[in-house]
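Below: one structure in C-alpha cells.
A single protein chain has been removed from this complex, and every other one stays in its place.
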Amino acid sequence: MEQTANYLGLIPLLPLTGALVIGLLHMLTCTKKPLPEKLYSVLACIGPLLSFFMALVVLFQLKNMAPEDRFLSHIPFTWFAVGELHVDMGFLADPLSSLMLVFVTFIGSLIHIYSIGYMAGEENYGKYFAYLNLFLGAMLILVLGNGPVVMFVGWEGVGLCSYLLISFYTKDTDNVLAGNKAFIVNRIGDLGFVLGMSFLFWAIGSTGFDFLSLRENAHLLTPGIGFAICLLLFVGACGKSAQIPLYVWLPDAMAGPTPVSALIHAATMVTAGVYMVARFSFIYSHFPSAGTIIAWVGILTALLAAIFGMFQKDIKKILAYSTVSQLGYMFAGVGVAAYSAGIFHVFTHAFFKALLFLGAGSVIYALHHQQNIWKMGGLKAKMPITYATMLIGALALSGCPPFSGFFSKDEILFMALANGHPGIWFIGVLVAGMTAYYTFRMMFLVFHGEARDKQAYDQAHEPPAVMTVPLIILAAGAALVGVFNLPGIFGGSMSVSNWLAPSLVEHHPHVSIWLEIMAIAASIAAVVIGITIAYKKFGHGAEEPEFTGFAKLGYHKFYVDEIYNAAIIQPYKAIGSLISRFFEPNVTDLHVKFSTWLYTKSGKAFKVFQVGYVRIYAIYMVIGLSVMSFFLSQSIN
Amino acid sequence: MFEYALSVIIFLPILTGLALLLFPLRGGVARAVGFIVSVIILFIGIELFLGFNGKSGMEYTEFHQWIPSLGVNYALGIDGISLLVMVAATFLFPMVFSIFKTRTKGFYGNLLLAQGAMLGAICSTDLILFYVFWEIMLLPIFFMIGIYGGDKRLSATLKLTIYTIAGSLLMLAAIIYVGTSYHEQFGKWSFNIADLQALSLSGGFAITAFLMFMVAFAIKIPLFPFHTWLPDGYTEAPTATTFILSAIMAKIGVYGVIRFVIPVFEVEFTRFAILFSLLGIAGMLYCGLAAIAQKDIKRLLAFSSASHMGIIALGVFCMNVQALSGCLFQIMAHATSTGVLFLFVGLMEERLGTRNIDDLGGIAYRAPIFATFFAIAMLASVGLPGTSGFIGEFLIILGAIKFNAFIGFLAGTTLIIGVCYMLWMFQRVFFEKGKERTESFADLNGMEILTFVPVILLIIGMGIFPQTFLEKIEPTAQQHVAQLTAVSASQIADTTVQNPGHTNHKN
Partner (left out) sequence: MIQDYLILSVILFCLGILGVISRRNVFTVFMSIELMLNAANLAFITFSRVHESMDGHVMAMMIMAVAAAEAALALAVVILLHKHKGKLDTNVFSLLKG
C-alpha cells in the first residue's frame, strides 16, 4: 500500500545539517572575530529552500498516486526495539503531512529571508540562524514522523528551539525567564504526551507502534483507556498549542526576536497540537466525548484570549493573544471532528499570522524597538507596503470575505453547528466579532490618525526589500489560499478537505443550505460590527485610556500569571527550600542521627568504667577471668 | 585473544595504582602513567564491547578455584546486565586523568585503585568475590575524600564510610545465609550466581536476608531514605571523585540488585517490588524538589543525580523488559550526562574558585564552547529526545506504566521536575549579566575539547542509535524478566495450591 521514498529523511536532515554547520562556525568564532553575515545568511537559507523544493516533490508525487494509496514512507533504521516495543526512525508523508510540510518549509524559508534584514547587525547573528535552522529541522521531524515516538522527537525539539529563541537576548533576565516558562509549561504538556503514548502502546501498540499500524488497531481500544489516551494526548497539545490552562507561556514568548514569533509562535510550532490531534483522528473519532471536551476547551480559550487581546497595548502581545484565540478555533474544529477544517485553519492562519507578525516586526524595526501601540500612529503614509500587507492580514484574521481566514474559520464554525454544538458556534461567532474589533483597534492605532511620538515617526521608514518581499508574498497567500478549500456554496469543491481525506477519519454531515447561509451571514455580521466599533473608537485617533473595572482585569489577563505564581511556583520553591533546610538535615537524616546519638550516649555510659588506672583494669581482668573459670569448671563437672 | 581480558582490566589498574602509591613520583608523572593505563583499559573496553555478541549468556568468562573448601571461586564474566556498567567504568576514566592536572600522585593512584575495584565488582560472578571488590572499592574513595576533599571533608567521609560499611556488613550476613542455605539444599558449597539461581528460599529468614541485601544496595544507589550521605559526600569530595561516585559507583548498586538479588530472591523481590518502586519515586521527587533550593552547583547536581537514580532504580523494580533495559541503558546515559556535568562544575571551580550560583553569571558569553557542551549534557540529563537520556527515561516510564499506572504517572513527573532546576541553574550560571568573577573565564582549551568531544558525541550517538547498545543488553534483560515472572508465578501458584491442602488437613 505504501511506497518508499528514500529522500524523505533528507527533508529534516538538510536544515539540521545547516544548524550544525552554522552552530559550529558561530561557536568557534564568536569570541574572536565574527564571520561575515553574508556567509551565515547563505548557509542558513540553503537548507530551508532545498527542503521546500523537496516538499513540493513529495506533494506532486503523492498527487500522482491513487487517493487511497497516498502514503510515502522512508525508514532509514530501527531506532530502538525492546521486547514488544519496536520503534523505527521512520518518516511518513501522506496528504496531511505533505500539506503541513509544504507550508512549514515555505513560510520557514520566507522567514529565514526576512530575518536576514531584521537581524542585520545584531550580535550573535550566527547563533540566531543556527537555532532557526534547528527549529525547522525539528518541526519537519514532527511533521514527518511515522509514529508517535518519532513525532515526539520533533515535538520536544521544537520546544527546545522555542526556549533557545525566546531567551535569545540572554542578557535580560526577563527574556530567559520567559524562555524557562515556555520550556517548563511545554514539558508539563509533554508529560501528558508521554503518558498518553505509553498507554497507547500498552493498549494497541505491540504489533507496531507507527501511525499506520495504530490506525488499523484503533478499534481495539477499550472505552476507558481510549478516553484516557485522548485526554492525555490533548494535555500534550494544550502545552504546545497554548490552550487553557497551559496558554500562559505564549504571550511571554514574545520576548524573542519578532521573526521567531512569526515562525514559531504563530505559524508552525504552536499548531503542532492541532496537527497531532488530527494525526490521531483515528482514535479521536472513536471518542466523540473526548472531542467535545477538546472543542469546549478550545472555544473557551478562544474567548479568553480574545478578551485579553482587546486590552493589550503591546503590538506583539495583541498578536500573541490573537494566536492563542485562533488556536482555540482550531481545537474547536478538531474537537467537533472537523479535522480537515481545523487543519485548513492551521494552513491559512500560518499565512496571515506570519504576515501580521512580520508586519509588526517591520513596524518595530522602523520605530527602533518600540512595541507600544499607544506610542505609534499615522504610519500609513510612512510605510505603505507594510500597511497594505498588514491590512490584508488583518482582514484575513478578522475573517472578512473573501480573504483566506474567512473560509477556514467559517468552515469550523459551520461544522460545529452541523455536528450539534450550537453553544460552541455561538461563542465562536462572538469571538469572531471580538477578533475583528481588536485587530482593527491595532491597525487604526498603528497606521491611522496622528503620530503620537513625533520623533520616532520622523525617523520611521519602509524596511529594505529583503523584508518587504516576504511580506508581499505572504500577503498574496493570506488573501488567496482560501480558494483551495472553497465550499460548494461558493462554487468550490473543498479540495483541501478532499486531499486530506485519506489521512483523516471524519464524516461530513449533510445539512440544509439555509443553515449554511445563516451561519455565514451571522459571522459576517459579527465581523462588520467588530470593525465598525473599532473604527468608531480608534479610527480618528484616540488617547490612551485609563483602564478600570473589567478592562483593567482584562489588561492584567485576569491575574492568571499571578495566581499561577502564588498557587504553584511559590509553593514549589517553598517545598524545595523546606526540604533542603528542614527535612534533609532534621527528618530524613533521623535514622543516622539516632544511631550516632545512640553511639555517643552508650559511649558516655560506659565511660565511667574507663578510670585510667591500670590496676583497676587488672581488677576487671581478674573478675572476668574468675567468672570465666567458674563457668568453665561448671561445664567440666 | 581476550581470554584474560577481564583480569587485565581489573588488575592492571589495581597494580599500577599500588605501584604509584609505593614509589616516589611527581604528580605529573603519576598522572601520565594513570592516563596511559586508563586509555589501555578504554581500548580493551571498546574491544570487549564490540566483541560482545549478546546472546544472553556470560561471555569472556574466567574461572579459577580460590577457596575450594567453601566453594568460593575467582569467577568473572560479562553479560548484558554488566556490559554497559563495564563500558561506563572503562570509558570515563581517561577523562578524569586528562582534565584534573594538579593533583598529587596519591590521588591518581587511588583513582586507579578505584577503577580496578569497580571493574572487579562489575565482572564478578561469584558473590564472595563481588563482596571483596565491593569493599575494596570503598577504600580509595575513603582516602580521596578524606585527604583531598573540601572543608567539611572529615564528617562527610566518616558518614559515607560508616553508612556504606554498615550496609556491607548486612550484605555479608545475607551472603552467608545464602551460602549456607545452598549447602543445606544441595549438599555442597557454592557462591556462584549461576548455581544460586536454583536456590528456593522462603520464610522470614529469606525476607530478612533479602532486606539486608537491599539495604546494602539501597545505600550505595542511594535510594530514599538512605541517601543522606550523598549531598555532603558528593559536595565535599574532590570533583573527580564525585564523578566516579555518581557515574559509576552508584550504578554498581543498581547493578548489584539486578545481578544478585533478583535471581536469588525472586519471590521476595516480587512481593516488595511495589514498596521499593515507591521509594524510588519518593527519592526522585524529594531530591528533585530539594535541588531547586540549592545555592551550590555541585550540591544541586548531587541532588539531581540522586533524583535520577530514583528513576533508574524504579526501572529495576518494574519487572518488565522495557523498564529493565531502559534502566541498564540509563545507567550509561546518566553516567555520560549528569556525571559529566560534575566534571564541568569541577572545571568551573578550578577556574573561578567558586561553585556558588550567586557568584556566577554570563559564562556563555565568555566561553561558548563550554556553555554548548554543558547545555548538551544538561539536556541529556533532562531527557531530551535525540540525546541518550530520552531513551532510558522513556523506556522506564513506559515499563512503569505497565507495572502500575499510578507509579508510571509519578515517574513521568521527572520530565518536569528535572527541567525546572536545571534551567533555573543554567540561566543564572550561563546567562544574565556577567559577574566580575566570570569576566576572565577562559573557554575550554584544545586538550579539554578533545577530552569532551567523544562524550558529547556519545550522548548524541546514544540518543540517535541506541539500538547498538540495546540489542546487546536486551536478550539478557528478556531472560532475566522471564525467569523472574516464571518463578514468582509458580511460587504464587504453589501457595494457592498448598493453602487449601492445609485447611483440609486441619479439618
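Chains here go by letter, A and B, matching the order in which they are written, and residues are numbered from 1 within each.
As a working rule, contacts are C-beta pairs under 8 Å (C-beta built on N, C-alpha and C of every residue); 3 or more make two chains touch, one makes a residue touch a chain.
Note that the structure is a prediction, hence the values are computed from the model and not measured.
Q: What are the shown chains in contact with the chain that isn't displayed?
A: By the stated touch criterion, the chain not on view contacts A.
Q: In the whole complex, not just what's shown, which of A:A381, A:L598, A:I619 or A:L632 touches the removed chain?
A: A:I619
Q: Write the list of subunit A residues that the hidden chain touches.
A: Against the missing chain, subunit A presents residues 606-615, 618-619, 622.
We take it that only the chains that are shown with their structure count from here on.
Q: In angstrom, rounded to a whole number, how far apart do the mean CA points of subunit A and subunit B lie?
A: Spacing between the chain centres: roughly 37 Å.
Q: Name, in rising order, each residue of subunit A that touches subunit B in their complex.
A: Of all residues in subunit A, those touching subunit B are 23, 26-28, 30-31, 77-83, 85, 89, 149, 152-153, 155-157, 160, 163, 167, 170-171, 173, 176-177, 179-180, 183-184, 187-188, 190-191, 194-195, 198-199, 201-202, 572-573, 575-577, 579-581, 583-584, 588-589, 591-592.
Q: Which residues of subunit B touch subunit A once you look at their complex with the stated criterion?
A: It is residues 159, 163, 224-225, 227-229, 231, 286, 289-294, 303, 320-322, 325-326, 362, 364, 366-369, 372, 379, 384-386, 390-391, 394-395, 397-398, 401-402, 405, 408-409, 412-413, 415-416, 419-420, 423-424, 427, 430-433, 443, 464-467, 470-471, 474, 477-478 of subunit B that touch subunit A.
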